[in-house]
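Only one protein chain is missing from this complex, and each of the others stays in its spot.
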Amino acid sequence: MDGGAPGEAHVEFDRVRMAFGERVVFRSLTCRFPRAKISVILGGSGSGKSTVLRLIGGLVAPQAGRIVVDGDEVTGRSESGLYAVRRKLGMMFQGGALLDSLTVFDNVAFPLREHTAMREPEIADQVHATLAAVGLKDVDTLLPGQLSGGMVKRAALARAIIMRPVILLCDEPFSGLDPISVKLIERLLARVNDQLHATMLIVSHHIASTMRLADWVVLLLPDGAVAGRPEELRRSTDSRVAGFFNEEASDAAGAEAGA
Amino acid sequence: MKRSPLRDLVVGVFVLVGLGAVAYLSLGVGGLSLRGPGGFLLYADFDELGGLKPKAQIVISGVKVGQVDSITLDESYRARVLLDIQPGLKLPVDTSASIMTAGLLGDRYVSLQLGGESELLKSGDHITITESAVVLERLIGKLVYSGGGGEKGKSEQPEQGAP
Partner (left out) sequence: MTLVRDLGWAVIRFVADLGRLTVFGLRILRVALVPPVRVGRFVDELFKLGVLSLLVICVCGLAVGMVLGLQGYNTLVRFGAEQSLGAVVGLSLIRELGPVLTALLATGRAGSATTAEIGTMVATEQLDALRMMSVDPVDLVVTPRAAAMVCVMPLLSALFIVCGLFGGYAVGVGLMGVDPGAYMGSLRSSVDFHDDVLGSFLKALVFGVLVGLIATYRGYTATPTSAGVGSATTATVVVGSVSILIFDYFITALWGV
């Protein structure tokens, strides 16, 4: 199912089985995510899109199979072993997951303060530079509760990239945003990929934006994954794939018409 | 961080006040003494303690001058009480010690009456003249068994704490 992925695989899933109690999310998932490219993970609700990201980060463990991240096997690692892998990852959570008792500045500075020996002036420079890169100004002293949805996402992105991760995971970066903000985030993500050359894995419902961004698409279906370049999948004759895109397209059209 | 030096100060004050309360309860109320027994220690032997406990007060003319440090049994099975007294007091060798009661339900304490000799007690000496505690049951028993004229029967015990 894996048409030639551009570039070498940076993250690999090998026959991964994931179930939460009785509910099986995927039976045997095998797929690869190419290095330095933007990969998009699509699928219906409950298909396990967010679970894929959590598996990569080791937040949950699969019942069977292997997951290899940047050459390191993630499955079967202890919590301290996982910390070593996570140093290379940056994750942008769906709700931002900023620490609500800290200011925006302190949130973005957090990884630097925890893991580097940088002094405060250097930290301030890097934080401001990163905030500027995501288009946030004058937000240093604000608390996450005082930010708009779009600003929260951008702050979360700033925090995710400040340590220059080799792999960036984005869980629903466009959710809950108005169309203008969606375009903004889209451009930001493209620019981050450009400048950092990080491998990016994006989970999203937003077909339009993700297809524009994607170099590689992994579509999660009930009986396995279908992967390929965006154009390939869109033109695919596979009934399941075509069915998915038709459904999403009509939903999107309906949403726009109603808006 | 929203860390302000003012907040730290407030926390510091809180901790100090809390520790102060702890100290007050331990020392002021609970009677914990940080120094060991002081310099001036005297022994007194009694036949009957009547409930005298360690840390009971030692009193001269109603003024507290020390506390009972410990109580043991001596060779002849009398109660040997170690008195921890304020240093610097001049007590003649014929000073007497009696066990009294404070109030009707009150605690026992030791009252010292000064004697008249010129020689003084030194730390480690024994007070030779002692008066044991009055135990109510024995007193009533005496009253009952001495029969007849009640006054004669019970006037053997000279001093008692005021009921």
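The first chain written gets the first letter, and so on, giving A and B; residue counts start at 1 in each chain.
One rule holds for everything that comes next: a contact is a pair of C-beta atoms (placed from the backbone, for glycine too) under 8 Å apart; a residue touches a chain by one contact, two chains touch by 3 or more.
Bear in mind the structure is a predicted one, so any value in this text is a computation, not a measurement.
Enquirer: Among A:Glu114, A:Asp138, A:Asp194 or A:Asp223, which residue is in contact with the omitted chain in the full complex?
Expert: Once the missing chain is taken into account, the touching residue is A:Glu114.
Enquirer: For the chain left out of this view, which of B:Val11, B:Leu73 or B:Leu120 touches it?
Expert: B:Val11
Enquirer: Since one chain has been left out of the picture, which residues of subunit A touch it in the full complex?
Expert: Touching the missing chain: residues 54, 57, 59, 79, 82-83, 86-87, 89, 91, 93-95, 97-100, 110-111, 114-115.
Enquirer: What subunit B residues would touch the chain not displayed?
Expert: Touching the missing chain: residues 1, 3, 7-8, 10-11, 14-15, 17-19, 21-22, 24-26, 28-32, 55-57, 102-107.
Here is the rule we use: only the chains that are shown with their structure count from here on.
Enquirer: If you average the Cα atoms of subunit A and of subunit B to get two centres, how far apart are those centres in Å?
Expert: About 78 Å, centre to centre.
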